[in-house]
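Pasting a structure here, questions to come.
Complex shown without one protein chain; remaining protein chains in place.
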Amino acid sequence: MNAAPVPREVHAELKGVTRIYPAVPGAGAKLPVHALGPIDLDLVRGEFFAVVGPSGCGKSTFLEVLAGLQKPTAGSVSFEGKPVGGHVPEGIGVVFQEDASFPWLTVWHNVAFGLRRNGVAAAEVRRRVEDAIAFMGLKDFAGAYPSQLSGGMRQRVCIARTLVLQPRLILLDEPFGALDAQTRLLMGDEVLRLWRRTGATVLLITHALDEAAMLADRIGAMSARPGRFIEIIATGWPRDRDSTIVGEAAFGEITGRLWERLRSESLKALGHSGVSAMAAE
Amino acid sequence: MTATRRAADTLILLVGLVVLWEILHRIAGETAMPAPLSTFAYLVHNLATPRFIANLTTTGLELGYALLLAYGIGLAVGVWLGAHRLSGAVGEPILVSLYSLPKITLYPVVLLIFGLGISGKVAFGALHGVLPVALLTTGAIRAIPPVYLRAARTLQLSPWQTITTVLLPAALPEVFTGLRIGFTVTLLGVLLGEMFASKEGLGAMIINALQLAQGEEMMTVAIVLFAFAALANGLLLFVEHRLRRI
Partner (left out) sequence: MAIMTRIGLIRLVVIAALIGALELACRTGLIDHRIIIAPSEMASALWTLLASGSLDADIARTLGLIGLVTALSIVLGFAAGIAIHALPRLREALDPFFATYYAVPVFIFYPVLIAIFGLSLMPIVLIGVATAIVAMIIATLNGLDRVPRVLDKVARVHRLGRIATALQLQLPAAAPYLFTGIKLAVSYGFIAVIAAEFILSPAGLGRDIADAYADFNNRRMYALILFLLIVATLINAVLHGLDMRFAARRSGGRA
């Protein structure tokens, strides 16, 4: 079923990336917090990579370091061969967990936001915005304001706003965390469609094992803080897939294996000390 | 550490205000703006005089009566509009627009109805205070989650028990905010009343002092009023925070 193996080209590279938040006496942080790493990871161009892990394990920190929103305390990040650090390079798009649609702009102007600033010609802006709006199924809502839309629709607006800039690496930080389970499945299909059409590399952060198992080519299971990859699982799904694969036997195997690796980590995150005793019961 | 630094910063600002006052005094001259030091000396010497105490008592009495009226009427109207849905929907916007009107324009009407004595100033003070008390009480009652009522029913509480053990405690913090704001604007109403066509009270004292060019007395009254209002507000805020379990 699979196409001939494509040449592996490293798109983004993390080497020994570590993030330690310094202590801030007086602001409640008496001790430095070791949030992440060290992490070594190569993202292959065009792949769909998912990161799962217990809450508070440093997943979002990982994404922000990769995006250039935070500098790593140690180690290095590079994107398309150039070092990343302190600022977001051109070609990376980020969709956040929080609703980041602009309530003062219509859907159309929300999506056009990044383009209008970059000096793209008006006709080209219109073409790309309308394309992105149609692709995300927002055609009937182009003139609406975000407050008139559901949470899922608002997140589509944010995805469309990223999409128009034609990023080559798309980072998704639990974008469906606030949505109900059925909507999440459908949004998963949207993301798969987007990934296939743009050919971009996609990195998805999620706490939902099934979401990762359904969407990704490779899944990185992250430990409790400090976040490290304890296992990277290749799913072996065909590129042309959708949410119906949740019925397949392999899907159950993958989620089962992920949970096996992550159960004790999740208990740690919950603050259980007697993890091994609990696991033995 | 940070709390003491913050207090120190606030203190520095207070000192800065006094310095600003001194500078204003140097610019404006002795009669228009007395020096801080001479004002404080005046304050110490005159605070206990019968004249000052008489005026203070008048203002205090007026404020007391006005508060009684504002709280009584405001709470009653607020409970009514909060508990009765149609009355609330009809009445609340009327109260809101009345609240945003400059009530000073109505003072002559109050004077014509109640006369120039103490009752006119009491009525004017109450007119200021009644609206925020009513509006916040309405909001407080309407904001009680309906699930509380259902919970009360499952616990087989009587209507009276429901009011005293569920509704009142649930609405109290917000109602108290209304009482605090009501206090502030009632005081303002009473003082405005005293500043116009009145011979008694702290407001009248300030206008008198202006006409007699007694800068120290003006500043003294202002300081006393500021201190009283700030203290009362601090006290009410303290109680409010306790009610809100902050």
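So that you can tell them apart, the chains are marked A and B in the order they are listed, and the count of residues begins at 1 in each.
We take it that a residue touches a chain if its C-beta (ideal position, glycine included) is under 8 Å from a C-beta of that chain, and two chains touch if they have at least 3 such contacts.
Just so it is clear, the structure is predicted and the values come from calculations on it, not from any experiment.
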Q. Of the residues B:L172, B:I207 or B:L243, which one touches the chain left out of the display?
A. B:I207
Q: Consider the whole complex, including the chain that is not shown, and state which of B:V18, B:A32, B:A54 or B:V239 touches that chain.
A: B:A32
Q) Out of A:Y21, A:Y145 or A:F229, which touches the unshown chain? A) A:Y145
Q | Hidden partner interface residues of subunit A, rising order | A | 64, 67-69, 87-88, 90, 92-94, 96, 98-100, 102-105, 113-114, 117, 145-148
Q) Please identify, in ascending order, the residues of subunit B that touch the omitted chain? A) 6, 9-10, 12-13, 24, 28, 31-33, 86, 89-91, 93-94, 97, 100-109, 111-113, 184, 187-188, 191-192, 195-196, 203, 206-207, 209-210, 213, 215, 218-219, 221-222, 225-226, 229-230, 232-234, 237
